[in-house]
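Every protein chain but one is kept in place in this view of the complex.
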Amino acid sequence: MIEFEHQVRVRYAEADRMGYVYYGNYAVYFEVARVEMLRSLGLPYKLLEDKGIILPVSDFSVQYKKPAFYDDLLTIKTTIRKKPSVRIVFDYETFNEKGELLNTASVTLVFVSKATGKPVNPTDEFNIVFTPYFQN
Amino acid sequence: MIEFEHQVRVRYAEADRMGYVYYGNYAVYFEVARVEMLRSLGLPYKLLEDKGIILPVSDFSVQYKKPAFYDDLLTIKTTIRKKPSVRIVFDYETFNEKGELLNTASVTLVFVSKATGKPVNPTDEFNIVFTPYFQN
Amino acid sequence: MIEFEHQVRVRYAEADRMGYVYYGNYAVYFEVARVEMLRSLGLPYKLLEDKGIILPVSDFSVQYKKPAFYDDLLTIKTTIRKKPSVRIVFDYETFNEKGELLNTASVTLVFVSKATGKPVNPTDEFNIVFTPYFQN
Partner (left out) sequence: MIEFEHQVRVRYAEADRMGYVYYGNYAVYFEVARVEMLRSLGLPYKLLEDKGIILPVSDFSVQYKKPAFYDDLLTIKTTIRKKPSVRIVFDYETFNEKGELLNTASVTLVFVSKATGKPVNPTDEFNIVFTPYFQN
């Protein structure tokens, strides 16, 4: 299991006329959270793309419990529970400053070769990083 | 059952550096599709909000099969399968111009009173519109 | 001079907590308006990019007079006043359904070769289209 926390401040453009963060904007927060998780593991996402691996999203789901508001400082907790293979699943929990759970979510990415457009296994540099977290 | 089709042209800002429509932007397309569906039924969403009913999203999920690209003219097929109660569930299918299914999705909205913040049943004007579509 | 009108419906995600269309979202509306203008002239923007010409923005300015609101149907009036050379200048006026002028704006694009990254003159297919509009 790999866990990571990242904070995101809600921007003015991201709240709607109800005053709530627009439901689609969490997709952006979750992407920022997983990119920072990968960076903290020594795997900058941009480098992956430059090496010919893209990671399109295959599944995305969110269960919204409470809204976030403009200027809230959100904590996004990202968890990888299962050793990544062709697919990598990120589970999310979003908390506000009071520690209230605002939503839970899950995003599945697929390792795809840019050249062939086909799913591929994670490269060695990924496996070296991931393996120690998923022993036995 | 209520079915509705709406077309959306992919904007430049909505495609990412892979050339794909960014996964979070479908949330916006689905919102546009359900708003136009409600308008076609004589239920303009803005009017609802002006009457003190808000419809926050409680659940959102997407299964992505193929990407959409910049300037694609997408057809979003929206279906309400079950008579709305406190919750209203919209199912979606997105097609490109070749008729390929790009993704399927589901969005659940909750009728909430702006004044109390509590879930409420759909008002009469909703029921009058919905009832004929869900006879036995 | 070339003039073109295009209509855009304000989406929920595009209005902010003041209820106004967020000031940066007009950049998207103006892009949609000029892309549709070029399409109406037989010059689909996507085709240009596929031919190795990109058109990055060099200058953008807006003077906001009145806000637009969620669900407003806006009319964007786009005007090219001067025959395009290496640069092409689009002037904009945005109107609401009451015909009120909401803002005026200007966007300058530069024809750039994707291969060299250098500014280039418009290709023949552009000149053939533009020339008849700028006979003095």
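A, B and C label the chains in the order they appear, each numbered from 1.
Convention: contacts are C-beta pairs under 8 Å (C-beta built on N, C-alpha and C of every residue); 3 or more make two chains touch, one makes a residue touch a chain.
The structure displayed is predicted, hence computed values, not measured ones.
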Open item on the list: Out of C:43, C:62, C:89 or C:129, which residue would touch the omitted chain in the full complex?
Closed with: C:62
- [ ] Against the chain that's been left off, what residues of chain C make contact? List them.
- [x] 17-18, 20, 22-28, 31, 49, 54, 56-64, 67
Open item on the list: Could you pull out which residues of chain A are in touch with the chain that's been left out?
Closed with: 9, 11-13, 27-28, 31-32, 35, 44-46, 70-71
Open item on the list: To test your reading of the contact rule: which positions on chain B touch the chain that is missing from view?
Closed with: 12-13, 15-17, 19, 22, 24-25, 70
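What we mean here is this: only the chains that are shown with their structure count from here on.
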- [ ] Could you check if the interface between copies chain A and chain B is built from the same residues on both sides, meaning over half shared, or from different ones?
- [x] same
Open item on the list: Need the CA-centroid distance for the pair chain B / chain C, whole Å please.
Closed with: 28
- [ ] Measure off the straight-line distance from the CA centroid of chain A to the CA centroid of chain B, and report it in whole Å.
- [x] 24
Open item on the list: Please output the residue numbers of chain B that touch at least 2 other chains, ranges allowed.
Closed with: 27-28, 31
